[in-house]
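Quick one: the structure is below, and I'll ask about it shortly.
The complex appears here minus one protein chain, its other protein chains still in place.
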Amino acid sequence: MIRRYPNELRGHLWPGILFLGALIVATASSNLFLQDAVIVILLWAAIASAWNISGGFAGQLSLGHAAFFGLGAYTSTLMNVHLGLSPWVGMLCGAVLAAVVGVFIGLASTRLRGPYFAMATIAFAAALQVVAGRWYSLTGGNEGIPIPFKVGFENFMFSSKFSWNIIALVYVIAVYSIAVWIEHSRFGFQLAGMRENESAAEALGIHTRWLKIAAISLSAFMTALGGTFYVQYAGFLDPGYVLSFSLSIKFALMCIIGGMATPFGPILGALLVTVLEMYLRAHLGGGSSGLYLIVYGVLLILVVRLMPEGLIIGVPKLWQRMRASPVA
Amino acid sequence: MTELLPQLIASSILLGGIYGLMSMGLTLIFGVMRIVNFAHGEFLMLAMYLAVGLAACGIDPYMGLLIAIPVSLIFGFAVYKCVVSPILDQPHVVQIFTTLGLSIVLQNAALLMWGANFRQLQLPYGDRVILVFGAAITLPQVIAFAAAGMFAAMLFLAIRFTYLGKAIRATAEDRKAATLMGIDTNRICLLTFCVGTACVAVSGVLMAPLYATYPTIGANLALTAFVVVVLGGMGSIGGALLGGMIVGVLDVAGGYAVGTSWKEVLYFIVFITVLLIRPTGLFGIRGAEEFDEAR
Partner (left out) sequence: MLDVRNVTKRFGGLIAVESVSFSVTAGQIVGLIGPNGAGKTTLFNLIAGALQPNEGRIAFSGKDITGWAPHGICRMGLARTFQITKPFRRLSVLKNVMIGAFTSVHERCRATELTMGILNETGLTAWRDTLASSLPVGLRKRLEIARALATKPRMLLLDEVMNGLNPTELREMMHLIRRLQASGLTILLIEHVMKAVMELCHSVMVLHHGQLIVTGSPAEVCADRRVIEVYLGEEYLLG
């Protein structure tokens, strides 16, 4: 089999190495900080990949994906706290809810192009954040909700980092596999046509409306899963974070830096952004203020201008151009 | 309730005018260059800080306009050359994230330089209240409103009746065609961006006596500006003013009806609804439908 698909498998080399690395850290390392870092990277990699389904593959730039993240987080937490249901059940419910909401957002995307759609998604997530913050009786308002700490698989709560790691790994591999499937499937090809030239795609029989709705809905589903994971891991649900605009930007940023519409791009982007963030926060001061956000902003501008297709595509291209041009 | 009516009306109108002025720059820039400036709020914020700074030096903000306008023109020029002109023909993703990145940079730079504290510009005559038909209005409000009207009128007349204005309208309608007609569209875009920035700066200075100044106020005001522009229609100055009025009414009436905490939600609902039902707004040029694919 390897001989038949050498090219295709080669594309999985780097992600494979990364996943393996994560697994090694999970099993072998006793450094809590490192293990935590790996878990966080895997989580963001998965969510960035999920964003990529709608933003990269379908070309619908949502800047409100925190809404789905938050929906997942809130659904599982509220069902846990108020109804005593296992967070796993809540996670599934949250993901389904997010998918349904995603259908509506998808419908909106068929009416709105480019910046208009981006604005609508920003407004939607922001509205959700305000509602979550003010609806005290349901959500505890801006104070957030602490996650009940009851260790056990059915409670989605683990005392060892190893378990979190494995779950995060499963999650990211799942989303990655979906991305790979999309890339080579009829769905993916049609998405590619749609994002290259929508009217031409329509003229070729592609039902762009359905594609957009499907992509955004799927993306919402996968993102919401991450929302549940995050709050379970963090132990606390803070609406100011979980539904925040900066989170939405982060998802998009990771894909843009890494490479949109490729399965590995978001993973690479997540790795780079998270590592960069950790480094900057340690050296340039943390909190919500700080130089490191300025670096983010500048990075965003530079990457999007110079390598809009992301590092995955930009770097090999640059490399090829450098090799092709004769040394003066 | 009827005793409050004149107050509500007066507040709405005054607020509406200010909102209109605030949004004019945004709509002008979009109209001509089809770029949504996600850093619009930050421009406003910077202007407010400028006013505060000038006041700290003892310069009355209204006099300070004479300084603010040229400064903003230069600022607009710099931003255009460095950030905006390279992305004029780039795909949406590049445009959105470039201006978004700029917004992040400016917001956090302000935070870094001036801290997160709220500053309030206090004018010696700022507390003077005039009673008009039972409504209490302050002098800064009136001045802001008057200025809004004046600038809107000036802009409108300039665009309607001058040759430059025609060139701007032509560029707004079809940039390629305008180039073919011999219009230097690059310069028109530059000019528009600078004028738009100046508009924002003027409104920022005028709003400084009315609102607290802090680094993230840009985000809040930008939302209002976007709602105004979407309502009134991207690219229409008159629309911005009208949209401002509508949002002003919404703001005051909404605040009265559902309280300030839920007012924001009202904004969002209106915003999304208008976007979905009539993305071109009341008077807008056909912006949403006209976006062409993969450039």
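As written, the chain order gives the labels A and B, with residue 1 at the start of each chain.
Note that a residue touches a chain if its C-beta (ideal position, glycine included) is under 8 Å from a C-beta of that chain, and two chains touch if they have at least 3 such contacts.
Fair warning: this is a prediction, and the values are worked out from it, not measured in the lab.
Asker: Pick from A:Q190, A:S244 or A:T262: which residue touches the chain that isn't shown?
Answerer: Considering all chains, including the one not shown, the answer is A:Q190.
Asker: Give the residue, chosen from A:S109, A:T139, A:T208 or A:T223, that touches the chain omitted from the document.
Answerer: That would be A:T208, which touches the missing chain.
Asker: When the complex is taken as a whole, what residues of subunit A touch the one chain not shown?
Answerer: The list for subunit A reads 184-186, 189-190, 192-193, 196-197, 199-208.
Following the convention adopted for this analysis, only the chains that are shown with their structure count from here on.
Asker: For subunit A, which residues are in contact with subunit B within the complex?
Answerer: Per the touch definition, subunit A meets subunit B at residues 61, 63, 108, 111-116, 118-120, 123-124, 126-127, 130-131, 134, 195-199, 245, 249, 252-253, 256, 260, 289-291, 293-294, 296-301, 304-305, 308.
Asker: Any idea which subunit B residues touch subunit A in the complex?
Answerer: Touching subunit A from subunit B are residues 36, 83, 86-87, 90-98, 100-105, 107-109, 111-112, 116, 219, 223, 226, 230, 261-262, 264-265, 268-269, 271-272, 275-276, 279, 287-289, 291, 293-294.
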